[in-house]
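Heads up, one of the protein chains got dropped from this complex, but the rest are sitting where they should.
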Amino acid sequence: MTQQAPPTGELTTGAAGAPAAPGPATLIGRLRARPAALLAAGVLGLLVVLALAAPLLAALEGQSPNTYHDALVDSARGGVPYGSLGGVSAEHWLGVEPGTGRDLFVRLLYGARVSLLVAAGATVLQLAVGIAVGLAAGLGSRFADSLLGRATDVLVSLPTLVILIALTAVAPAGFPRPLLLILVIGLLGWGGVSKVVRAQTLGLKKLDHVAAARLGGSGRLRVARRELLPALAAPVITYAALLLPANIVAESSLSFLGIGVTPPTPAWGQMLSSATTWYRADPMYVLLPAGLLFTTVLALTVLGEAVRTALDPRAAGRLGVGRTRGRVRGGIRGRIRKGGAA
Amino acid sequence: MGADTDLRTGTDTGTRTDLVTVSDLTVDFPVGEGRFVRAVEALSLSLPDGGALGVVGESGSGKSTVAAALLGLHRDTGARVSGTVRVAGTDPLTAEGAELRRLRGGLAAMVFQDPLSALDPYYAVGDQIAEVYRVHHPDASRRAARARAVAVLDRVGIPDAARRSRARPHEFSGGMRQRTLIAMALACEPRLLVADEPTTALDVTVQAQILDLLHGLRAETGMGLLLVTHDLGVVAGSVDEVLVMKDGRAVERGPVAAVLGAPKEAYTAALLAAVPRVEAASAPVRTDGAVADGDEPPLLAVRALRKEFGRGRRATVAVDGVDLTLRAGEALGVVGESGSGKTTLGRMVTGLLTPTAGEIRHGGVPAHGLRRDVQMVFQDPASSLNPRRSIGESVADPLRAAGALTDAEIRVRVRGLLAQVGLDPEAYHRYPHEFSGGQRQRVGIARALAPEPRLLVCDEPVSALDVTTQAQIVELLGRLRRELGLALLFIAHDLAVVRQVSDRVAVMRRGAVVEQGPVDRVYGAPEHPYTRALLAAVPVLDPAGAAQRRAQRLESASA
Amino acid sequence: MARFLVKRLLAAALVVLTLSVVVYALFYLVPGDAAKIACGDKCSPAQIAQVRTRLGLDESALAQYGHFLQGLFTGRDYSTGTAVLHCDAPCLGLSYTTDQQVTQLIWEKLPATASLAFGAMALALAIGVGTGVLSAVRRGGLLERALTVLTLVGTGMPVFVLGLLLMMAVCAYLQWLPFPTYVPLGEDPEQWAWNLLLPWLTLGLFESAKYARLTRSSTLETLAEDHIRTFRAYGVGERSLVGRHALRGAVPPVVALGALDLGTMMGGAVLTESLFGIPGLGKTLIDSIRHIDLPVVVGVVLVIGTAVVAANVVADLLYALADRRVAL
Partner (left out) sequence: GPESGDSAKGATAGPAKGGTLTVLNSDPQSDFDPARLYTSGGGNVPSLVFRTLTTRNRENGAPGAEVVPDLATDLGRPNADATEWTYTLKDGLAYEDGTPITSADIKYGIERSFAAELSGGAPYLRDWLVGGADYQGPYKDKKGLDSIETPDAKTLVFKLNKPEGEFPFLASQTQFAPVPKAKDDGTAYEKHPVSSGPYRVTANRNDGEELVLERNPHWSAKTDEERKAYPDKIVVKSGLDPAVINQRLSTSSGADAAAVTTDTNLGPAELAQIGGDKQLAGRVGTGHFGYTNYLAFNPKVKPFDNPKVRQAISYAINRKSVVNAAGGSALAEPATTFLPDQKAFGHQPYDHFPAGETGNPGKARELLKEAGYPNGLTVTLTHSTEENRETGPATATAVQEALKAAGITVKLQGLEPNAYNEARWDITKTPGFFISRWGADWPSGGPFLAPIFDGRQIVKGGSNYNHAQLDDPAVNKEIDAINKLTDLDEAAKRWGALDARIGEQALDVPLFHPVYKRLYGKDVKNIVISDWTGVLDISQVAVK
């Protein structure tokens, strides 16, 4: 979409109506103006590229993620890597894992694949289910709404861990673990999204353009697709930026409880959970995954915040003097997000 | 141009005689990506001590921006302000600390447009007034401040002020909230009252009360008044002088009687001409199909219609036993104060709402649910269009939903519709925010016409628009009636507009129709006292007439 | 209001019952034989059969659930061997592995969990609201950035890492505090507080990030509202604008979210509890899942469910009380 200048004499339009929603081009334009957002996007992009290129980079270093190097660790001292900085050397750029001597650089790269995949997959699933349920509750009858509301209540009150542990036990042994994690985290964590979407939908539903569409003969599905979904983008993206890091942390917490990805597959969370005790004997082992995780979360948050502000019409519009009109009160229920298993 | 000279003369006159002097005020707002929009350009004005100045102009002409500048409210917002402003000797653009605080509230107090959002929802109104009072009287005790708050609330006519001062804003009606805001202003005894659209959100009857109150206060305390409004009728009875603004510039200024009576500028004249007059007899639209044939079942017949919201003790009866008939091609106006059930009635007629009781017949057949032959034009042109879809798509939506036409046919039809409502057919791919309010309302009408309705329900289709645009839309609706033989259910609270559009009018109050009949009869010889009160409250453009009406109102109030 | 409460409570009861069905159903799918596990390692088939009968596991799933419901409403009798033990309604049964009454077990664990949850939540709210407001007021400043990064540490670090690092720093290196062990409040309030300080900090910091962000955005939102402009136009100082007006609007949603989180936390902050050895519900839950100790699992899940649902109601009430415009 190209921006055209407002029709002449229409100095007034911005003031009178609800602020215009930015199209994708504007959004990117606004993001470009923020160096922090650019940097964050760059960091995330780099991470994704590194994760994708893991086999190439591993070949470059000449290591593989699962090869043991018994000679590189001191068996008498619990398997701590020989040498400084956790065994950093020309062969092992970031040192090796205590106990096994596996190459950390390559494991971190491969770990990024799993962690990012699980987090992104779970987030997508949470969003998909949450949006579907939220829309259905917001658009459906009063009965459907309260039914879905109670179902969400049940879901939110279910201790995630109980279900997780039970499900990991129930799932067939050959079932790919990352997929299982995606399914479990995704299917248990959509309560917040659905609440946000429902609240937004209830607000949006009252807007005249939705009524107009219905009058024009659009059915519920059509209304949902054409009139509501686009308007939900901003809150949903904002929410996704919160969910992604939370899901990475969830993956690591599950690993901590022994229900994460299956070995020998590396994942950041799983590395972090096995590294926690090594903080004194081999600080590098903790710092590397923790640092990466932190960087990712930071980048995601900065980017999420930037997208949120860029999508928020008020941020680009007037401050202070202008009148706020037709504002949708998301309300408390809209802001609710389910806490993780802390 | 010697800016220096300008500046000096401005300052000189300002400090000596005038309460407010503004010279060469220019305000630019940032709109992102380093671009700015000019809201006010090289504006000068002055207001003598105790005087009253009205600032009028269409929406977006910069009125509020000027008002805010008087209190220095643009500071720290990113807006660029240049020129000089003096309010009672203080420069709101540079004053700091105690001086700025004294200016804000102490010298000049502001009354904002939307009385609900302008008050803190969490605190009792009395406490809010007391808080502001204590800012300006730091040695006043809490108790004294509360007493002062009760006193001013009482002064602005809040009944049982001591008790009501403990209420929160949402427990007040719109008029009471506006009174509260005025009371807040009074509490600090300012020398200047800046009122930015103090009555736009209110009904005519309440509007009249508030304007009367301001008038009375001014007479009593001798404070100056800067009244910002887009309604020329409002200024007529309330100020001495008026300044007309357009696109951030002053177009004309002078004594109110002169400007309204004999405008010098074409713009002012056009503005005045566009104002609908309630006194004018309507020139009913003659439509081809509109033959009032007694035997044929009416296009719309509504019997004992009732709508309740909520259940049990919380239930509100929004519409209560309404009977209406509307023949093909006829226009029925519905007027009434806010909350009287007009919108609810309209939505039930379209099928968007299901009645609690009663019956709706279309062409003699009982109707349920939505119908393609009944469409609606909404009040707010901004929210009635999806901001994320091009206007062409919005108009095409009903056609696509029907699924009868091919894509190419739909495009042709949409272009036709756009042309029909007076828009450029090439605007198909543009987005709502690229249009003015009036243009957007045209898009809304085009969309309503797409399914070829026989009845168009217009819910306040013009109240969000300024007078000039209002007139255009009213004109358009008339033309469409003529060309298409549409029947209109025209809902509005503005009695003058209704008179222009309708053949017959129904007056609603608290969900019921209190009076119904041909427009000229109802406006000319109202039978119900409520209709009479409504008509008496309508502002008139002539200052003398306004004064006369005010006297009448005071009389009837005291009686 | 009363109507609202009654409605919500009925719905809550339904939710909780559904929860019990879900948990029962789920545990029939889980591999592992509760009787074998209760019997212990190296148990002979005869012993296992004995235990199975005693636990009632030889009955159909439906019958077992029926007994559970019956116990909930009328209580149940159990044999201790030497006597009959009556478990009063609401009876959640006896633990398969320890033979303790589940209700009693929950009562024993609840104080620890509640101590952790309330303290951590108070801290999280204090830190969260504090930094949130500060960063809203100092928007764009250096302080805001610093605070943002600090709260991100909370989000980006799994709670077990945060807790372990804190403990190492405070207890091992600096030796400012002894290693925490849980001391019941009733026993020694001072020791209770000292020993919970670190768990509170850990969980509080971890949770605070969320509140900081919420506070920040709702403060900014409120600061942009029209009534703030009114008071600014009347010369009210910035401090009072933020402290009296903006916060008043910004805090209710934060507190309401806090109430909800508190509900979830009442189910036990598993990782924090196990890290600090706090004998709370979360640890009990994990252990009982591992032992397929169904009565305990169901009992704790019901408590969590009740807490969460109650928290939902409280959150709505709080919100309505804080903002009278919201109708219940």
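Labels A, B and C are assigned to the chains in the order they are written; within every chain, residues are numbered from 1.
Everything below uses one rule, namely that contacts are C-beta pairs under 8 Å (C-beta built on N, C-alpha and C of every residue); 3 or more make two chains touch, one makes a residue touch a chain.
Only a predicted model underlies this, so the values are computations on that prediction, with no experimental measurement involved.
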What shown chains does the left-out chain touch?
A, C
Omitted-chain contact residue, chosen from C:Cys43, C:Ala114 or C:Ala224
C:Cys43
One chain is left out of this view; which of C:Ala114, C:Cys171, C:Ala193 or C:Val314 touches it in the full complex?
C:Cys171
Listed residues A:Pro176, A:Pro264 or A:Gly291, member touching the removed chain:
A:Pro264
Contact footprint on subunit C, counting only the chain that is left out
30-33, 36-48, 50-51, 53-54, 79-83, 85, 97-100, 105, 108-109, 164, 167-168, 171-172, 175, 178-179, 181, 274-279, 283, 290, 292
Where subunit A meets the left-out chain, the residues are 66-68, 70, 73-80, 98-101, 165, 168-169, 173-174, 258-259, 262-264, 273-274, 276-282
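The rule is simple: only the chains that are shown with their structure count from here on.
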Examine which chains touch each other and state the graph shape they make (line, ring, star, complete, other).
complete
Subunit A-subunit C separation of Cα centroids, rounded to whole Å
24
Geometric centre distance via CA averages, subunit C-subunit B, whole Å
51
Contacts with two or more other chains occur in subunit C at residues 225-226, 229
Could you say which residues in subunit B touch two or more other chains, in rising order?
73, 114, 117
Seen from subunit B, its contact residues with subunit A in the complex are 29, 31-33, 37, 58-61, 64-65, 68, 73-74, 77-79, 113-114, 117, 247-248, 347, 350-352, 370, 372, 374-376, 378-389, 394, 397-398, 401-402, 430-437, 439-440, 444, 447-448, 450-451, 464
Residue numbers of subunit C touching subunit B in their complex, please.
3, 225-227, 229-237, 240, 244-245, 248-249, 322-325, 327
Given the complex with subunit B, which residues does subunit A contribute to the contact?
1, 4, 6-7, 9-21, 23, 29-30, 33, 207-209, 211-219, 222, 226-227, 230-231, 316, 318-321, 323-326
